[in-house]
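What follows is a single structure, and I will ask about it in a moment.
Every protein chain but one is kept in place in this view of the complex.
Labels run A and B following the written order; every chain starts at residue 1.
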Amino acid sequence: MSFRRYAIAMGAVTLASLVGLTAATGEVPYPDIPKGQGEACVEDTDFMRRNHMSLLMHQRDDTMRKGIRSEQHSLKECLDCHAVPGSDSIPVTVEDPQHFCRSCHDYAAVKIDCFQCHASRPEQEVVAEVREE
Amino acid sequence: MTAKNFDPARRSFLGSAAAATGIALAPGIFLYGVGATTQVAARGLDEAASSAVRWGMLIDLNRCDSGCNECVTACNKENGLQGHGRPETDAQWIRKVEVRDPGNGHSQSLPVMCQHCEDPPCVDVCPTGASFKRPDGIVLVDKHTCIGCRYCISACPYKARSFVHEALQDQKPHAPRGKGTVESCTMCVHRIDDDRQPACVEACGDTGGGAMLFGDLNDPDSEISKRVATYATQQIRADLGLKPGVRYRGL
Partner (left out) sequence: MYSEIEGRSTQFRALAVVLGLVILAGLSAAMYMEHYGHYVTGMSNQIVWGTPHVFAIFLIVAASGALNVASIGTVFGKTMYKPLGRLSGLLALALLIGGLAVLVLDLGRPDRLIVAMTTYNFKSIFAWNIYLYVGFIAVVVVYLWMQMERRMNRYAKAAGMVAFLWRLILTTGTGSIFGFLVAREAYDSAIMAPLFIAMSFSFGLAAYILVLLAACRGSGRELGDIVVQRLGRLLGVFAAVVLYFTVVQHLTNLYAAEHIGVERFILLDGGVYTMLFWGVQVLIGGLLPLALLFRTPPPDSTSTGRRVALASTLIIVGGFAQIYVIVIGGQAWPLNLFPGMEVSSSFYDGVVASYAPSLPEIGLGLSGIAIAGVIVLFGLKLLRFLPATLANSSLDPQLTHEGSN
């Protein structure tokens, strides 16, 4: 293809993308992030927004490899405060878009896989049938 | 061949062999330096596990009844092991094994779980280092790093490990477990760190035969150390030289 045609094609694609993007950002509303329980988070909101991923990454190694289980940065504690009650006032799991982590992560389109292994809500009394052996 | 004989392939091979040796040694040297030895006894939640402690179990088979499954039930409940009706792929962290001597017909029953070896083959073979041993002797799987290759399952002589074959929900918050990773008995590390006993030991004491004892093998004053010093105890497949932390009396 000649350079001129190529340049026109590229320009058209870029323009279309820009239009599309602008339209897109206009349509997705900023999420309504559910408020956590208690007075305040263990760190302030700004710090958490920027650094919760690093906290999670480093704390998990401290806990797993060294056995350090400081309550302040424990995932269980996070989930206890940030549990979002569903329509039946039982905390929802990560399957539900209302889940605290999902409310931001869906919007930011950043996939998290923590809850493939970790429970996504505080322990419920009503539990699946335990296998008798 | 000329007098100045320099074979580039040989030099590059030697060079890469030397580099490989260096890379192989470096992590070991680093870990050796990092292993801390701090105070023992009731350690706070904020403190690291220390190598001054070696957690172990002693199971008295004279008190272990063939029909009793309290340890298994307790473990399943504590760690959220739900059965899916598929015994070939369902996870088992602890099981009762019936052993019968074909020569004289004598049979006994014993609970078998991860033996928390001192030289665990599962730790040796794990390609990513997800299978590891904590300084206090507990062998665990770091599911953040586990890629689910199942090599450790092949390597374990005790058939202690299971692979999670299905998606899981509502795991116990203190026992995370997920599809596609490998798992095994953690000796209830979440309880141990909280100064409690493993669930199987507790259940055996409460409603079972009182056969299981848990404690610090490195502490000469602990109940388990005293009993191990007094009575004859055995380890499963002691010939393999893995030095398991689980010992049996009357095997």
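Just so we're on the same page, contacts are C-beta pairs under 8 Å (C-beta built on N, C-alpha and C of every residue); 3 or more make two chains touch, one makes a residue touch a chain.
In this text the structure is predicted, and so the values were computed from the model without any measurement.
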Since one chain is left out of the picture, which of the remaining chains does it touch in the full complex? B
Checked against the full complex, the residue among B:50, B:181, B:197 or B:225 that touches the missing chain is B:181
Which listed residue, B:61, B:146 or B:224, touches the chain dropped from view? B:146
Residue positions on chain B contacting the omitted chain are 7-10, 12-13, 23-24, 27-28, 84, 86-92, 95-103, 112, 121, 123-129, 145-151, 153-159, 161-167, 179-182, 236-237, 240
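In this text, only the chains that are shown with their structure count from here on.
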In the complex, go through chain A and note every residue touching chain B. 60-62, 64-71, 75-76, 79, 93, 95, 116-119, 121-124, 127-133
Report the residues of chain B in contact with chain A in the complex, numbered from low to high. 45-49, 69, 72-73, 76-77, 80-83, 90, 92, 95-96, 132, 134-136, 140, 142-144, 167-174, 176-181, 189, 193
